[in-house]
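Below you'll find the structure I mean.
Complex shown without one protein chain; remaining protein chains in place.
On to chain A.
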């Protein structure tokens, strides 16, 4: 089966620190997989490598068989990879609607001339995409008004806007960096259901960085474990949970992970 995403021996160093160390990773389309690991394991750095924010020092990253290395983040987004950020990065002084429309940036076709003389093409496109944005708002279950400024929303709602904004580009692959961080159990359950719907209803492949084991165990078909930048285990949630290296990686640092043990 052809891989949607393939990482070959990817390495990233920050000065003397090896944040990601010769990581191999493959992903078939239509999967939901998780990346877990203690704080500072290199999970976010891995996302930053895939999305082009960092360039790998070594190794190869292929998306649909084509190399992503050397492409700018905006070009990678245009290829069909969207993401959310661990610490929410919304455009605070823009409305919910505008945030989502910015997420659709790669899909606008109206030229500057269309914009200036407001051709039917411009109006039609603007209207269509605004309607689609409203659908996305409903899809992620946002209660806030589309005209609310993003920064005025409560935390949980902001997370939803960020997800809607990432979906707006109609990605093939979405990278979610700790989407349930800071959420209460009810919100977490809601988000978990939502992530499953991304794949089931929209057909989007999902990579998830997650700390809450309940979420990881609940929805991921495969789990990759990073520790000190290295991949130390990979497999089904059940396999990973029993893996002695994984238990050591967590317990060795005195981190209580009741959900695993």
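Brief remarks follow.
Note that in this section contacts are C-beta pairs under 8 Å (C-beta built on N, C-alpha and C of every residue); 3 or more make two chains touch, one makes a residue touch a chain; residues count from 1.
Following the convention adopted for this analysis, contacts and distances are computed from a predicted model.
Per its UniProt entry, the chain excluded from the display bears the name "Branched-chain amino acid ABC transporter permease", taken from "CbtA family protein", "Carbon-monoxide dehydrogenase medium subunit", "Branched-chain amino acid ABC transporter permease" or "Phenylalanine--tRNA ligase beta subunit". Here one chain is not drawn; of A:63, A:122 or A:250, the residue touching it is A:122. Note on the undisplayed chain: of the listed residues A:30, A:182 or A:203, the one touching it is A:182.
Taking the complete complex into account, residues 13-17, 39, 44, 48, 51, 53-55, 72-75, 77-78, 82-83, 85-95, 98, 101-106, 108, 110, 112, 115-116, 118, 122, 126, 147-149, 152, 154-155, 165, 169, 177, 181-182 of chain A touch the chain not shown.
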